[in-house]
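Omission of a single protein chain aside, the complex is shown with its protein chains in their original locations.
Chain naming follows the written order as A, B and C, and within any one chain the residues start at number 1.
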Amino acid sequence: MSERIAIVGVGQTVHKSKRQDVNTAELCAEAVEAALADAQLTMKDIECVILGSFEPADGYSGPDKWIIPELGCVGKAGFEMQNVGTTGAVACATAFNMAASGLFENVLCVAWQKMDEAAGAFGRGGGGANEYWTGQFPMSPITNFARRTYDYMTRSGCTEEHLAMVRVKQDQCAQRNKYAQLKLGLTVEKVMNDILLAWPIRRLHMCPTTAGSAAIIVCPEQRAKKVSKKPVWVEDWFTCHQGGALTMAEDPQASTLGYACKKVYKRCGITNPKKEIQAWEVYEPASTAELRWIEEVGVAEDYKAWKLFEEGKVGIEKEIPFNPSGGVTATNPIGCTPVVRVVEAALQVRGDAEEHQVPGTINRALATGYGGQGENVVFLLKKTL
Amino acid sequence: MTHHIKKSVADIPNDPLVVEVQAYSNFTVTVGNTGNKFLTEIRDNKQVMGIKCPTCKKIYVPPRTHCPTCFARMSEWVKLSGKGTLETFTVVRYQEPYMPKEPPYAYGVIKLDGADTGIVHMIGGVDLSKIKVGMKMEPVFKEQREGSILDIEYFKPSA
Amino acid sequence: MAQRVGIVAVAQTKFEQKPDVHIGELLYQASRDVMGQTGLEFKDDGTGIDSTVASGYDLMSGPGGAYMFLGYVVGAWQREDERVIEDGSMAVYYAAAQILSGHCDVVLVVGYGKETQINKNLIECLSMDQIYQRRVGLDFISSAGLQAQRYITKYGITPEQLAKVVVKARKNAKNNPFAYCCDDLTVKDVLRSTMLCDPIRVQEAKPTPVDGACALILATEEKTKKLTNKPVWLTGMFSCYDHHELGYRDLANCDSLATAAQKAYKMAGITNPLKEFDVAEISEHYSYQEPLWYEGLGLCGKGEGGKLIDSGKTEMGGELPVNPSGGVLSGLPHCVAGMHSVVECALQLRGEAEKRQVKGAKKALAHGVDGPAGQLQCVITLEK
Partner (left out) sequence: MLKKEEPQDPVVAFRYPRVITYKHSLGYQSKFAHALKMGRIIATKCPVDGRCTVPPRIVCPMHHVRQTEWVDQGQRGKLISAFKINFPMFDSRTGELKSWQNPIVAIELEGGARMDGWCEETDVEKLKTGMPLEAIWRPPEERKGRVDDILYWRPV
């Protein structure tokens, strides 16, 4: 890389199911205000702004045009990125590229979703490979993950109770995160008795709809050292998409996460991810997905992750600190969710995650974005260069 | 499944098709507190308000919460007469389903007195061929107002 | 820029209405063309194409979005595959940043447009803010109408000057085998055509609908030199946002374009664009935009765009031929236009523009625009 880069500021809104006091643009501005305050910079410093939103849930085709002025970014460089569920991740990757390119010193990345405005955005997402499928089958993340989980259970032999354990762990984490949306005080029993959406997915297993926004500020090395006492270095990233190559019918476990992780681990010389990465923020649209993701990122053996939950090894203070923020099942402003993962991973590395901080020094954290039918983006953040 | 005998596909036509698909979605647009104040004043008091940037001192209509150029939070409301000058206009002569009325009709940017910006709205109460840049304009409010920018029916030339 | 980014190969499809062709076929055709020219395929060991950047509005391509087919059609299965939801020039800009950042060595950029399957005006209207401007029914055409009226009123631009822009575009397009609309339109014909949105006449607006795609491959300096003996270098680029509310700006100025141009010229070391560039491809969706963009691009002073057209300097054979390809007024799909500018500039600098070739072109100017009344502008400068 020609320029090493660091995250010097992060910000997010308190995620809620509904925000009636602000419109979408104002919601973004809240996250930007927070990120600027965190970085101790002003809007004058920002030269380039990259936006990301999942447009089908926005009511816009190019919402950047309307939102940019609310962010005080008139006269600045930038553009908007989109890639279904990984939108926020692609926006982050774009901001990283813009900062590392040497073209800009201070790059702002903003993503949002105000899902209280979009009824039924999910009716359309994740349809399949072309217009034949879209709309003819009610495909949504719920049905996709029902299929994935069903397949996982068949292959691994885990039971519904294990799925509930995952959800309970996530809730325990979320309760310690002041930005998280759902804090429910769940028990395994409560989860198992919840409304069944599509077996084995219950309502509590699915990510909620959230109104929220998150922003990060990225600078190249010299600038980062100058403006920040605690820069979080971006070690590597890989946006690994499969572009509708497979439908869920063709492969219920279709995912590029394992492939993407292997690739970044190799590039960064990571041989033992479980040891070398101390915090994980992995995008699980359904709590049950966390089982497979733990395996794909190389922390557990294939189809054995459920045993870790049975043994109580996953949690903030536990052996595997997976999704200490509570993850996506607690908070899910779609287009912005991957940015929240990066923000949370950066907070872990800085040691600023407060209540849900993973104990010990976090030298390295991994964040991901998930979208479509198994598309993944992987980020590695580091404490020192 | 051994009984499957592969049939030839040669008899299936190849000519290109075009299929029509409708995609529906429902949105509930949140206006936000700033927009709420602006629209409520129009609805309840026929009052057009501007919002002032504390650093740039510019007065914006329609309002935003943050200044588009300096990102300062704006909260100072300024009462405006609603009257202004026509900065530019256009006459729409094509038809689209999202249009609020039958073409031809006119849009204009009306630079409001006391504000630093103009507002885009429809122009009415005048022969379309007689609209001129620089005309003095004033808003015509609807009788039944619901809290929308369309509570102003159009701007008409001041008498 | 710390290092140079080169264009290795460019391709475009014929631009026309293609109701019998699937959008994926357009993309496949264009991307396969550039991949064939270079012999490059997507590889994960750094020996092929590392990444793809596409441009296009999702709602244009279908309710499920373009991700449904885009990645695998160009061959980016399990590879970096990202999309800029803006005009194609921004995709080129971002692809260059990917290379400059050192993250990728070779990037495939694709732009596609299939206006025959959608009401373009409706999709563009969805870019307007929901609370004020979209509620009154404003879209890109009426925004352009407001901008055109303001511009011609403020600076006294005549209808004849604007008509000349269209005549030039159509005439130039006759030399371009890929162009959609090419004919011997006269100034009189333009002025006699029906009014679309005062003062814009039907002939003064971009012909629509039109389908097509274009593609290019960008690479690091080192790889560019290995891959082609006719490298074209990106020397400067910048994108810039303006106000969204039309009433917030003076529509007769294009401040964001001026900023974008100044920053790009600074990177490229350009001080006198009219003299230094040999050819320019700019995105004029409506006739008034050409003189207005001239002013923003610094080719002439404020209010002098009309005079520059009258002078004939921007005609073929003039000091700076603008849009030898015919440009957007000869028919290019939404979101492809800006990328097409870069593709055409590259062809000019490679000396491969055939009948529309500007002799001895060494420096070129490409421009793309998105948003209502030119809200988001992008300028890219290129060099042989």
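Quick notes on this one:
What we mean here is this: a residue touches a chain if its C-beta (ideal position, glycine included) is under 8 Å from a C-beta of that chain, and two chains touch if they have at least 3 such contacts.
The shown structure was predicted, so the numbers you read here are calculated from the model rather than taken from an experiment.
Taking the complete complex into account, C:21 is the one of C:21, C:187 or C:267 that touches the chain left out. Only one of C:118, C:187, C:274 or C:316 touches the absent chain when the whole complex is considered: C:118. In the full complex, subunit B makes contact with the omitted chain through residues 1, 4, 6-9, 12-31, 36, 39-40, 43, 146-148.
Looking at subunit A, the residues touching the absent chain are 20, 59, 117, 119-120, 122-124, 128-140, 142-143, 146-147, 150-151, 154, 195-199, 203, 206, 208-209, 242-250, 252.
Residue-level contact of subunit C with the missing chain is found at 18-25, 28, 41-42, 59, 62-63, 69, 72-73, 75, 77, 114, 116-119, 122-123, 126, 130.
The working rule: only the chains that are shown with their structure count from here on.
Centre to centre, using the average C-alpha position, subunit A and subunit C are separated by 33 Å. We define each chain's centre as the mean of its Cα atoms; on that basis subunit A and subunit B are separated by 34 Å.
Averaged C-alpha coordinates put the centre of subunit B at 27 Å from the centre of subunit C. Contact with two or more other chains is made by residues 23, 56, 59, 69, 73-75, 124, 131, 134-135 of subunit A.
Shown for subunit B are the residues that touch two or more other chains, namely 21, 23, 27, 29, 31, 35, 68. Those residues of subunit C that touch subunit B in the complex are listed here as 19-21, 62-63, 117, 119, 121-122, 125, 130-139, 141-142, 145-150, 153, 194-200, 243, 245-248, 251.
By the touch criterion stated above, subunit A contacts subunit C in their complex at residues 1-3, 23, 49, 55-56, 59-66, 68-69, 73-84, 90, 93-94, 96-103, 124-125, 127-131, 133-135, 237-245, 256, 259, 263, 371-372, 375. Across the complex, subunit B meets subunit A through its residues 19, 21, 23, 25-35, 64-72.
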